[in-house]
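Step one of this worksheet: look at the structure below.
Just one protein chain is left out here, and the rest sit where they should.
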Amino acid sequence: MTALGQSLIDALALGSLYALIALGITLVYTVMGMMNFAHGEFIMLSAYALYVFAGLPFAAAVAGSLLSGIVVALLAERVAFRPVRNADLSAQLVTSLAVAAILQNVVTVAVDARAQSVETPTSISESTSIGSISVPNLEFVTLGLTAIVLVGLGWLLYRTRTGLAMRAAAENFDMARLLGVRADRVIAIAFAISGALAATVGVLIVMQTGQVSPTMGLTPVLVGFVAVVIGGFGRMFGAVIGGLLLGTLSSLLGAYLPEGLVAFRDAIVFTFPVLILIFRPHGLLGGEIGKARV
Amino acid sequence: MSGAGFRSRPSVAASLLLPLALIAIATLVGTNGTPSLHGTVTLILCNLIVVLGLQVFVGNSGVYSFGQLGFATTGAYVAALLTLPAAFALLQTPGLPSFIVDAQLGSLLSTLIAAAASGLLAMVVGLPLMRTSTLAIPISTFAFLIVVYNIVANWDRVTGGSSGLVSIPTTTSVESAGLWAGAAVVLALAFKWSASGYRLQATREDEVAARSIGINVMRERLIAFGISGVLCGIGGALAVHQSGVLNPTTFYFGATVTTMTMLVVGGVRSVFGAVIGAIAIATVNEVLRGVEDGASLFGAISIGEAPGLAAIGLGLILLATMIAMPNGLSGGREAGELPWLRWLGMRASASLPESYGAEPNRRPVDPAVNGALRAERISLAFSGLRVLREIDLELEPGEALGLIGPNGAGKTTLVNVLSGFQEPDSGTVTLGGVDVTARSPTRLAHDGLGRTFQAALPFPHLTALESVAVGAMGVGVSRRRAAAAAAEVLDRLNLLEQAALPAGALPPGGQRLLGIARALAIQPRYLLLDEPAAGLNEAECEKLVAILRSVLEDFGCGMLLIEHDMSIVMELCPRVQVLDDGATLRVGTPEEVQADPAVVESYLGSSFLVAADA
Partner (left out) sequence: MLELREIRVSYGRTEVVHGVDMSVGRGETIGMIGPNGAGKSSILRAICGLVRPSAGEAAFENRVLTGMAPEQIARLGLALVPEGRHIFKTLTVAENLRLGTRSDSEGAAWMEQTLERFPIFRERGHQRADRLSGGEQQQLAIARALLGRPKLLILDEPSLGLAPKTIDVVYELLQSLRDEGMTMLLVEQNAARTIDFSDRCVVLSTGKVRAQGSRSELQRNPDVLRAYLGRQP
């Protein structure tokens, strides 16, 4: 019973992390219709900020990381994505691939191709006991952060005027503009939030693994894509569900796979969404691909 | 591979110069160059083969796959394991079955087996993937890439794990790489110009129009995916037999970006583009790497070693290309389609295929299909709005029925239901007594139902001749016969002069006529035309009437005409059906309908009745 409880919390924590990644990708997708390959590099760069600010108190480093994520996202939008905003989906996808490659290699050049270790507060790696279950503190942090993010995002989207504009732009970009919603501003805000989410994920990953490497963003971005696809394109709720499902699957497989197959966990996890797509080509919750235009 | 009359002989010859040039250069380097030059050129050629694999799928389908290098990895590992000397195999891959360890195959055989293995994997993986949507394919192929990486990096006992394999026999010579590259170019061109290649290109140009001429999108994508897998596998196998080492990251993300850059910079739609892109980017890569390694550029300045600078440079080039030059260096054209042929006084595209004038292929009369097209009590509502209300309609082969009514009356929606693009909420559509209500547009095209669209939906990058011929290819006609049939149709529609022009260059009236020609190419029993005269001037309208009349007589098809131009309706259609607000208002002769007060009122209101009478 305790083992199961332990596994469930582990699964929930991992699922939350994946949900955060998926949310960041979905946010940009809903306003731009683009699946952003470079999101993984937003995560990676924010993580490297922790490495760069290693001398500072941890809280300051985290703040620096958050700022980095937002700045990188805004820069990428302004420089690379705005010129191709009206191009077709394939062109946008390849552009985001280019941005990802550039960012990855900038870090390789500026720092090193090899992984670097980052010190994190020791309290994070300890565990706290609840009853008979021992939960790593990091998982508390993850769950707590995710809850805060979901509440915060929900408040922003459903209680503020800006969020209203974003939801309207997500449904029908042209109509929103006809009502005076500023396109540039809405997209910039979406990217900024996406960058902040990426930073959150980056910090959590560093706290988990204790290191950063230039290619650390590849698996998370794939996880995010797959979660979005499972949950249904363009739905925030779907992204969360997709992330939780994927995280649960991954975590449970990690705990219960036989010895010889554990290393292939990722391969199994990523084959799973293909099966879903065969039966539900628009994702579990169904979604619209492409955007409504006036 | 004559191009079946779609391109002139000089053009085909020019395009074939490319593989010959590659072989020639490779042989030249092989006999004269230094060993390090051999190595570089061989690797460039291997890269080229992978890029060609990418081009076959991405270029022709318009869908991006980020997983093709997973097939290169597959091919590389298969080839490596089949040729690894027994002593090394025992050390690095203890889990390998002995029959593989003992099989020390030669370079050619191992490459062929690698190609087969990759191709097979591509078909297996492609089957579920090609059924997903156009946006899900890039993501699922990306997932495939990472899955392959994961398996190969963790299956230590068979693949050597993340440290990879060494001491692989280096059996690829420059000359053999040149030969393989030349063969790959020929294969890519042959596919692009085959019936299957044309059908796939049609789906890239306009998926809706492609479905309406009987093309099975998923099947065509799968075929290209398979060929792509084979080519990528060959590239991987040859590369690994040049460098002698292999690890899971050899053909992973970095290589994906590099090959994608090569393809995009060269021009996605063209095989020639893939080649020049590969060579151009490889050269740039070498230059950038030279800079990285500390070469002094301007004497006094020396730049220190910086791994990754070359990759940044490539990423920037890819970015710049997407923003400024999306069609790439080749502009999507093949070697034989570039302007230089014109300077030499030769045409690139053919207007008349060699087989023109021969008896065109007539669809045999099928009694089952020859019955009437009938719609009974069709009803349809969109989010609460009732668009079609219990509509009946009947069309016999050889008769012309006009469908008129104010905008929003449901005419196009009805045609969408008849042609399989929309399923009604209730009611049935039958063809010769057979219930076809739920059939897809693709299937209906094979059953002999053709249609045009309100927007012309051209295939902009195919020539007029190709655009029409692909209609015939959609229903299974061979390429040669399709070209002849297309020429005949174009002649009938007075478009033969424009046969060699890209469809996107035709004026709007011409594009609409081309859409009609394309629908005729499937040899339809029923032709549904959605406002064919919209945008045509008076002279063009007269010609259209003559054309449609000859089509009625010669093809014997049933024609449904949505039209606002009553003069056309009056000349062609003995029977007219008026729709208003989703229901049939009146069916009768054109004169009856035009004089019917209810019809005038539905268009212009009662105040006009008074004026009309005055």
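Should a chain be cited, it is by its letter among A and B, assigned in written order, with residues numbered from 1 in that chain.
By definition in this document, a contact is a pair of C-beta atoms (placed from the backbone, for glycine too) under 8 Å apart; a residue touches a chain by one contact, two chains touch by 3 or more.
Just so you know, these numbers come straight off a predicted model, no measurement behind them.
Participant: Please work out which displayed chains the absent chain touches and list them by label.
Facilitator: Looking at the entire complex, the absent chain's contacts are A, B.
Participant: Among A:Gly55, A:Gly180 or A:Gly260, which one is in touch with the chain left out?
Facilitator: Counting the whole complex, the residue in contact with the absent chain is A:Gly180.
Participant: Using the touch definition from the top, which of B:His461, B:His564 or B:Arg586 touches the missing chain?
Facilitator: For the chain that is not drawn, the touching residue is B:His564.
Participant: Identify the residues of chain A touching the omitted chain, counting contacts across the whole complex.
Facilitator: Residues 161, 164-165, 167-168, 171-172, 174-183, 292, 294 of chain A touch the chain that is not shown.
Participant: Which parts of chain B face the unshown chain closely enough to count as touching?
Facilitator: Touch set of chain B with respect to the missing chain: 383-385, 387, 406-408, 454, 456, 504-505, 507-508, 511, 531, 534-535, 537-538, 541, 564-567, 581, 594, 600-601, 603-608, 611-612.
We take it that only the chains that are shown with their structure count from here on.
Participant: What is the distance, in whole Å, between the centres of chain A and chain B, each centre taken as the mean of its C-alpha atoms?
Facilitator: 34
Participant: Which part of chain A faces chain B closely enough to touch in the complex?
Facilitator: Touch list, chain A to chain B: 35, 80, 83-84, 87, 89-91, 93-95, 97-102, 104-106, 108-109, 113, 215, 218-219, 222, 225-226, 229, 233, 263-264, 266-267, 270-271, 273-275, 277-278, 281-282, 289-290.
Participant: For a test of understanding, state which residues of chain B touch chain A in their complex under the given definition.
Facilitator: Within the complex, chain B contacts chain A at residues 62-64, 66, 128-129, 131-136, 138-140, 142-143, 146-147, 150-151, 154-155, 253-254, 257, 260-261, 264, 306-309, 311-312, 314-316, 318-319, 322-323, 326.
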